[in-house]
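The structure that follows is given in the form of structure tokens.
A single protein chain has been omitted; all remaining protein chains appear in their positions.
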Amino acid sequence: MPETVREARRLREERVTPETSKIMSAAEAMALVRDGDHVALGGTCFSRTPMALVFELIRQRRTGLTVSRPLASQECELLMVAGAADRVITSWLAIGLRWGLSRVLREYVEGGHIEYEELSHLSLGMRYKAGAMGVPYLPTYTMLGSDLPAGTAAREAECPFTGDTLLLLPAINPDVALIHAHSVDRYGNARIDGSTHMDVDMARAASTVIVSAERIAEPEEIVAGAASTALPHFVVDAVVEAPYGSYPHDCHDRYEADYDHFTSYVDAIKAGGTAAVRDYLDRHVHSQRDFAGFLGLVGAERLAEREASARELSTR
Amino acid sequence: MPETVREARRLREERVTPETSKIMSAAEAMALVRDGDHVALGGTCFSRTPMALVFELIRQRRTGLTVSRPLASQECELLMVAGAADRVITSWLAIGLRWGLSRVLREYVEGGHIEYEELSHLSLGMRYKAGAMGVPYLPTYTMLGSDLPAGTAAREAECPFTGDTLLLLPAINPDVALIHAHSVDRYGNARIDGSTHMDVDMARAASTVIVSAERIAEPEEIVAGAASTALPHFVVDAVVEAPYGSYPHDCHDRYEADYDHFTSYVDAIKAGGTAAVRDYLDRHVHSQRDFAGFLGLVGAERLAEREASARELSTR
Amino acid sequence: MSTPTTEYTTSELMAATASGLLEDGRVIFAGVGMPLVASAAAKRSHAPNLTVVLEGGIIGPEIAPGRLPISTNDVRASRGAAMLTTITDIFLYAQRGYFDYGFLGAAQIDRYGNINTSVIGDRAKPTVRLPGTGGANDIASLCNEVLVVTQHEPRRFVEKVDFVTSPGHLTGDGSRQRAGLISRGPTRVVTDLALLDFDDSGHMRLRALQPGVTVADVAARTGFELPVHPEVYELPPPGEEILLALRELDPDGETLGE
Partner (left out) sequence: MSTPTTEYTTSELMAATASGLLEDGRVIFAGVGMPLVASAAAKRSHAPNLTVVLEGGIIGPEIAPGRLPISTNDVRASRGAAMLTTITDIFLYAQRGYFDYGFLGAAQIDRYGNINTSVIGDRAKPTVRLPGTGGANDIASLCNEVLVVTQHEPRRFVEKVDFVTSPGHLTGDGSRQRAGLISRGPTRVVTDLALLDFDDSGHMRLRALQPGVTVADVAARTGFELPVHPEVYELPPPGEEILLALRELDPDGETLGE
């Protein structure tokens, strides 16, 4: 990762990202990630996780990654057990409240097998935002007085205007951001429906940005909803078409998460420990040529059922 | 204006803004503004200016105001000549490039009749954003080395992480923000189409927020486009229905500005100096009971023509 | 639901008590699980103009009965919302002072209302690695006042938390303000045994008892000495309206079953 925001800026200055087609396969896009990179993952918890890209990253057996994410979930368990990630920066890690503590997190942290940095949600958000704004840090009043800052790069400082105690959060400029969007045109102009979580800041902070999307839109469609464009083309380096690209996680207004899938996954871990996660990876990732293979295992019927479930909830 | 962001926070903490109807007339809403307040005006240059509210503020003969705005235009000339504003904070003031230098600005600044603080666009944006984020300042790399910071509240500081020279911009927390939106529900959930300029930050920074809108929407309509809501109800204190509420300025995708109106206005000033502005105010503001009176002078035909002109440009 | 409203689970009792603390017309930042159910039920009963805010960047969701959100970001959580923004942005609203209440659960809470959801044991080499703060630290740091709801067990109510994830009154006597925090911190803790508040020094105090519970019962389940308010009183049992609202939202007892 670039040491400073100025270095990140220099990398960005050197790069020309013209308005030309950036469409490629997930495999081609994940070849842009190098061992040891800091990879920021879009979405949060089991929502709008760039799962098609994460599966491909694991399939390509990338190693030594630092992974950051607002709330980490199954995808981070997979990345840890696959040996892809050896450092995680997040505010929280579990599958979801209903599935209890993460056994994988417990084993990896309690056993000292992973470097784990816990930050509050807003603090991580400020770090991405500083990176996106091109400033070395942002000040806040959060995390003060707690035991959290001691384990992080944050530092306290006195406000030169008011004398207040502030916590300064230094910029994160990830090497790579992986984002799953609802639609994107071939140039990279991306649209995300619903909450954009921390995706926009993490992408703009990153040196390389890969966007997968439920579908490729025509540029005219992006123009027609220009006020809803989340990322402009010049932020984006690669565009990947990935229908159901967050599955088994959810995608706002498109499909609910596959809660039964999570339950089977967690039950298997309860019974077999992290070996069950390796089995999961063998079956769902390594035995499959691509993400479509995994979706084939899930089956069209199940996908349709999760879509119907999201439609039932819609008030739009 | 509250001295610090903490004081602004205390004011906001004390206030309860429940989800109940906040609809009132422009006259009632402008009665919330006190002499001497810092009033931030939404939109920029001749775009989406809250003109119905500004006209009412002048009609009520408020005085001693500090007015801030990203690019100031005709509305600030009117506020200066009306004697409402005696301090202006902006990055630029003229009607628009086509109409040359502002004679009013020249007379008021060169004659020492107004306190005038010039900040760069981003610097003013950072000051509103700090106020909106609830932090005492934000750091940037802009304005360094130029002659602009000397006349402002900004100060240089060394970055504690990188040693870089940074310019720290202190928060502005206006007493009042006046915003013109495309639609708003009775609770204050407001939608702005197109660029939101600096409106969202200035509103969230302010202690009192008054939103006028082209039309009042049903809450269900706001929900249906929830990702496009610019301001949530708890930020907003008053809701004013004001069709053509930016006129003679423009409103994105609704109507173009009335360029002929500007030309007549400027020609009159060229011929008669600031007395012509007083005539303009007498005719368009003080002789009218409300903004509808002004629109009546403009005439339905002209309004329709400006709407048609905006439609011709639409690619949506 | 066929269960009569004279019977209720421990969770229903806690949710009902917590719900009763919420004044109408306010804005509440709720965590998922019991805080969200209690808030949504309040909105369906005595506080129709309560605005619920969720950390996924969701303002004013309408929770569908039987479809309680499982996370504060999921498809269910954003149903019927008036505004959808980012995670970071929602916490910036909190920092600016827009949120009257923050509403949290707790794995461990101490005499000063400090909450631990990070690690049991040593930070560097924990005995149990918990999921972590999520937005809880920010809610505790930034919302105007903080409400906590948790079960009353000695292992939860400890002398001193192993790790301060979410700041309460720290070590009391103004230490919260001295640390630079800009909001009031926890004001009430709701449990299955009691309603607790905090004295002027920031120390937790027994304020009221759940029906049929004694002061001694509470003391026995609290891992530190708990002062008793001079006018301690007994809370009423949950009213019919709030119980029906809770059961409509959670018909299968997913959140309130125990």
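As written, the chain order gives the labels A, B and C, with residue 1 at the start of each chain.
As a working rule, a residue touches a chain if its C-beta (ideal position, glycine included) is under 8 Å from a C-beta of that chain, and two chains touch if they have at least 3 such contacts.
Values in this document were obtained by computation on a predicted structure and should not be read as measured data.
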item: Visible chains that the absent chain touches, using the contact criterion stated earlier; value: A, B
item: Sole residue of B:80, B:94, B:171 or B:226 that reaches the chain not shown, by the stated touch rule; value: B:94
item: Positions on chain A contacted by the hidden chain, ascending; value: 6, 8-10, 12-13, 16, 18-20, 132-135, 185, 187, 189, 204, 219, 222-223, 226-227, 229, 232-235
item: Touch residues of chain B, complete complex, unshown partner; value: 43-47, 70-71, 90-94, 96-98, 101-102, 105-106, 109-110, 112, 116, 118-123, 125-126, 128-129, 140-148, 151, 156, 164-167, 194-198, 200-201, 250-253, 255-257, 259, 310, 313-315
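Basically, only the chains that are shown with their structure count from here on.
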item: Far-end chain from chain C, centres as C-alpha averages; value: B
item: Distance from the mean Cα position of chain C to that of chain B, given in whole angstrom; value: 40
item: Geometric centre distance via CA averages, chain C-chain A, whole Å; value: 29
item: Residues within chain B bordering two or more other chains; value: 6, 134-135, 223, 227
item: Contacts with two or more other chains, residues of chain C listed in rising order; value: 78, 80, 84, 92, 95, 182
